[in-house]
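The structure follows.
All protein chains but one are shown at their positions in the complex.
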Amino acid sequence: MGDILVLAEHRQGELREVTLELLTLAGQLGGNVVALLLGSGVDDFAGKIAGYADKVLVVDDPMFANFNGMAYQAALAEIIKSEKPGLVLIGNTGQGMDVIGALAVELGLPFTTDAVAVKMEGDKPEVTRQYYGGKIDGTIDFKDADTYIVGMREAAIPAGEGGKSGEVAKIDNPVTSEITARKFLEYVEAAIGDVDITQSTLLVSVGRGIREDKNMPMMEELAGLMGADISGSRAVVDAGWLPTDRQVGISGKTVKPKLYLALGISGAFQHVTGMKGSDLVVAINKDPDAPIFQYADYGIVDDLLKVVPALIDKLKEMKG
Amino acid sequence: MSNIEHNAFVQKYDLLGCIQCGRCTGGCPVTVRTPLNVRRFVYDTVDDDRLEELSEKPDIWDCTTCNTCAIRCPKGLEPFEVLLGLRAMRAEEGNIEPTARDALESMFNNGNPWGKPAAKRTDWMEGIEGVEKVRILEPGEKADVLIHTCCTACYDPRIIPLAKNLVRVLEAAGVDYGFMGTEEKHCGSEARRLGEEGLFEYFDEENTELLGSFEVNRLVTLSPHCFNSFKNEYTSLDLPVQHYTQLVAELIEDKKLELKNEIGSSVVFHDPCYLGKKNLVFDEPRYILGQIPGVEIAEFFRNKERSLCCEGGGGKMWVESESKEQRLAETRIADAEALGAKIVAVACPFCLLTLEDALKVRGLEEEMRVADILELLGEAL
Partner (left out) sequence: MNIVVCVKQVPDTSDPDTEVHIDGTGRGVDQSKFSFVINDADNYAVEEAILLKEKHGGEVTVVNIGPEAANQVIRMALAKGGDAAIRLDDEKFAFSDVLATARLLQSAVKDGGFDLIMAGCLASDDGYGAVGVTLAQLLGLPHAAMVKTVEVIDDKKLKVGRELEGGLLEMNEIEMPCVLTIQTGGNEPRYASFKGIREASKKEIKVMDLGATGLAEDQVGEAGSCAIMAQYSVPEVGELAEILEGDPGTTSARLAEILKEKGLV
């Protein structure tokens, strides 16, 4: 089989974890792993990536100081033409999704996105994807080609330890003219203070089970450590422990976070209606029969006032 | 401007009949926790040029449609309907709360406001004590009683036991009944209360056709809200409509239903607005409770026509008032506690939800409970 070309992803001076996940996957698939790093002053990243790749191609150019999908597309197109990899892996992320479809059309290559698993069947990748919100899986049949492009879901597989030590090769920027149709301007962080829970990726959601207002700081500490926002049931909003705009449910907000951590919430229908679209639900409740467990992926049946402090300690440990 | 097209509201709601006596606002229960002044709206909406501005006022969503103002009006007006008219202007423009929008879209797409799949509407029928199979009618099939379940009783795990107990009661009394199955749809009541008149008309049409496709003598509803819509608001439904309390009272009177088990408790009945104030069904629920062995009936000071609203109706499920004042449901529970009641009996899914919630807020789970008459019947069977 041909080489596997992996696009490295970085943002605001940090290499994103998805890069190592893709490189780990490429390593598992066999064949030569070639990483492509587009950036400006990114020697650190190149060093780290080399531990996971047989070769690291680096284009060091101010054009790539920040991400621009159209500039990335132009560079990738040229490099794929010259490197002729058998498979190109790109993260199906905010950056990857801005590139894949257009790149594939430009090169006339078969492609798919949001893969959760990839295997090689000879020279062809066999891709598994999810359909209908993960309710069923499906496998992809590609038209024959010399190169296939696959967008891989973030966190679908864990990043391994690496164990390679590829050479780092700086190459010239193949994009010779500036991209004028689209320009990167700046990053804007979501303003702190005006949290909109309908947009939160992680939610620590509290219910009457937290017992007292004075336990709120503990919940806030947990949320802070996780980078999560705080929401709650109507019971805590009524009690005045949280403002009205943090209420989840039929008369509150509908939320769809990646993680919904329900602490001391019984799971009344009026509440659940507002959070059932969450990707992963974890419930901590001392009542094993609480309806919330019917919606949860993981549950802990215990006193949250004991579990939450322990969890806070664990997370602190993990963060070092 | 000609006065004929003009004054759309004046004619529709007979606004000129109002003598501004203020009895409506005087009796309006939500005035203790919201700025709503319904008399003022009856006065102001006479001026068509102000309708747009008035429809933007958040107060129009404070009304629970409890019907108190209509009962009290000496001129026989229905003042709160004016507020629904204003809500309709908002709904027509699409300018409503996202929570209300989601409920309305779900009503149309799924036939229920809860965002639940229509295909799952009868899942509750599984596992009913002593009942092999719940009877579902095919179009053209005959039965004495056709049941409309209520969306909330089909999907909310807290309310599903009401539907199950209704089946047990029907079976125990040997009633010739049938359900509509997954074809059953929302009655449209809450659509109308959220201002979606067009959607209500759609349900009126759809349901009238569906209900007419069975050979039945009467329609019995689990919820007073559905009861009211079918009975008073559907334009061409040709079927007598009853609330389940009326059917059950009849079954007990006819000695078809025997209540054996004792519920030795002091029970106070909370009149649901759409059963009591709106449709003047006061006696049947009390009669049923009186027939349950061991029940001692207490009465709220504010009962029957003067009963205090629980704030569950009128679309309030989806549109919260901003008020931080004590909810009326809590006041109601406090009143029940003062009476020394052990059970607050209701005959409406919404009342059960709001009052039980209020009971938890007051931390009285150990001392008291809220139960629908259907649940008490289930225990007494």
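Read from first to last, the chains carry the letters A and B; within each, the first residue is number 1.
Everything below uses one rule, namely that a contact is a pair of C-beta atoms (placed from the backbone, for glycine too) under 8 Å apart; a residue touches a chain by one contact, two chains touch by 3 or more.
Since we're looking at a predicted model, the values are computed, not measured.
Remark: the omitted chain is touched by one listed residue; of B:R23, B:R39, B:R72 or B:K116 this is B:K116. Only one residue in the set A:T24, A:N92, A:S205 or A:S231 touches the chain that does not appear here, and it is A:N92.
In the full complex, chain B contacts the hidden chain through residues 91-96, 98, 100-101, 104-105, 108-110, 115-120, 123, 196-199, 201-202. For chain A, the residues touching the absent chain in the complete assembly are 11-12, 17, 66-70, 92-95, 97-106, 109-114, 127, 129-143, 145, 151, 154-155, 158, 180-190, 196, 198-202, 225-227, 258-259, 276-277, 280-283, 288, 293-303, 306-311, 313-315, 318.
Heads up, the rule we're going with is that only the chains that are shown with their structure count from here on.
Considering their complex, residues 98-99, 102-103, 114-115, 155-159, 316-320, 322, 324, 327, 353, 357, 360-361 of chain B touch chain A. On the chain A side of its complex with chain B, the touching residues are 208, 234-235, 238-240, 244, 250-252, 254, 268-270, 273, 276, 291.
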